[in-house]
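One protein chain is absent from this view; the other protein chains keep their places.
Up next is chain A:
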Amino acid sequence: MKHSVNRPPTPDGAEDQGKEPTLQEIINIKLIESGEKERLMELLRERLIECGWKDEMKALCRAYIKKKGRNNVTMDDLVHLITPKGRASIPDSIKTELLQRISSFLTSAAL
């Protein structure tokens, strides 16, 4: 990145000393650093396409856009629309599979 950019002021170190990273944070960072997160994301994408979840979400978006009109919909609207439905409709088998992968990763990373 350019060095002569208008950077926002560096957050004051003192302010953040008190904040402990949550377990979720730690796990997330470990997953990213090891490259496991990227692999899991690819796996998840594949599974969600296979089971038709992606097509369902696409159809929901299309229907909404058709109703509201192409020029009256923003990406945030769509994310807001499909997030609850999307989360609710993920098949259990996929959840299980991913949880299992994460679990074995954590064991092997000796966390």
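Here is the rule we go by: contacts are C-beta pairs under 8 Å (C-beta built on N, C-alpha and C of every residue); 3 or more make two chains touch, one makes a residue touch a chain; residues count from 1.
Just so it is clear, contacts and distances are computed from a predicted model.
Engineer: Not counting the visible chains, the remaining one has a UniProt entry; which protein name from "Exosome complex component RRP46", "DNA topoisomerase 6 subunit A", "Origin of replication complex subunit 5" or "Ubiquitin carboxyl-terminal hydrolase" does it give?
Structural biologist: Result for the unshown chain: "Ubiquitin carboxyl-terminal hydrolase".
Engineer: Since one chain isn't shown, list which residues of chain A touch it in the complete complex.
Structural biologist: Answer for chain A: residues 1-2, 5-8, 11, 16, 19, 21, 24-25, 28-29, 32-33, 38-39, 41-42, 45, 70-71, 74-76, 79-80 touch the chain left out.
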